[in-house]
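Only a single protein chain was left out; the remaining protein chains are all shown in position.
All chains are identified by letter, namely A and B, in their written order; residue positions are counted from 1 within each chain.
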Amino acid sequence: MNFNITDIPLNSYLALSAILFSIGVIGVLTRRNAIVVFMCIELMLNSVNLTLVAFSAFHGNITGQILVFFVMAVAAAEAAVGLAIIIALFRNKMTMNIDEINIMKW
Amino acid sequence: MLVDYIPVGIMIVFGVAFGLFMMKASEWFGPKNPNEIKQSIYESGMEPIRSARERMSIKYYMVAMLFIIFDIEVVFMYPWAVNFRQLGMFGLIEMFIFVAILMAGFVYVWKKGALKWD
Partner (left out) sequence: MNITELFAIAPIISITIVSLIVLLVEALVKRSEGLSYWISVVGLVVTAYFAIATLPLIGTAFNRMVTVGGFGSMFATLFSIAALLTIILSKDYLQKEHANFTEFYLLILFSTLGMMLMASAADLIVIFLGLELMSICLYVLAGFLRKKVLANEASLKYFLLGAFATGFLLYGIALLYGASGTTNISFIVQNSSTLSASPFFWIGLGLLLIGFAFKVGAVPFHMWVPDVYQGSPTTVSGFMATGAKAAAFAAFVLIFLHPQSENSEQVKTVLAVISAASMIVGNIIAISQSNIKRMLAYSSIAHAGYMLAGLAAGNQLGKTGILFYLVTYTFMNIGAFGILSLLEREEDKNLTFDDYAGLGFKRPFLAALMAIFMFSLAGIPPFAGFFGKYYVFVAAINANLTWLAILGVLMSVVSVYYYLRLTVLMYFKEGDMQIEGIISKTSLAVLTIAALIIIQLGVYPSSILNIINNLN
């Protein structure tokens, strides 16, 4: 079993990651639960990671993989902060529906 | 190349369709006799005590959050460990600085009592 990451054409990786990214974008725009919206954003970041790893393998340099490390670390920090913000809001408003987060307009 | 996958595709379509058909078929033809025990949640033979949808203590959240952060930082040690010999002294000092910065955060978390369970 000798599988090489470059056996599959680059375009397949890119198409998959573009599809995942689009699913994430659509999720952010249509879902109403703050946590689900946040999960969709994480999906976007991870689809970018896929793009980076694929490019990295096909270019034969590891810059892309290093960037993936940083993206993972940043995503973890973002997750921690994001969940804390959502909890702070939930304690005050008892809702996670972003349609109800509407005190300020115009 | 894509043509090679056609048998696989047909297989998947048939598999899914057949599975769905059998599930529906048993619903159509089978006898129905619901009672309270049958309707309750299956908990490996245990009696379900209360609803599983309950609020978790904030402590779990704190621990999980800190775990995510410190867990991910370890990722940066793998490339260093793999290249430990080539990087030599320079790499060692760099890693000490990295860990020192991480430790500053850890001391903060510790002294603030985020790791206390009770």
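Throughout what follows, contacts are C-beta pairs under 8 Å (C-beta built on N, C-alpha and C of every residue); 3 or more make two chains touch, one makes a residue touch a chain.
The shown structure was predicted, so the numbers you read here are calculated from the model rather than taken from an experiment.
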Considering all chains of the complex, which shown ones does the missing chain contact? A, B
Kindly note down the residues of subunit B that lie in touch with the hidden chain. 90, 101, 104-105, 107-108, 110-112
Touching residues (missing chain, whole complex) on subunit A: 14, 21, 24-25, 28, 34, 37-38, 41, 44-45, 47-48, 51-52, 55, 59, 61, 63-64, 66-67, 70-71, 74, 77-78, 81-82, 84-86, 88-89, 92-93, 98, 101, 103-104, 106
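Basically, only the chains that are shown with their structure count from here on.
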Between the Cα centroids of subunit A and subunit B the separation in whole angstrom comes to 16
Per the contact definition, I'd like the list of subunit B residues that touch subunit A in the complex. 58, 61, 65-66, 68-69, 71-73, 75-76, 79
Under the stated contact criterion, what part of subunit A meets subunit B in this complex? 66, 69, 72-73, 76-77, 79-80, 83-84, 87
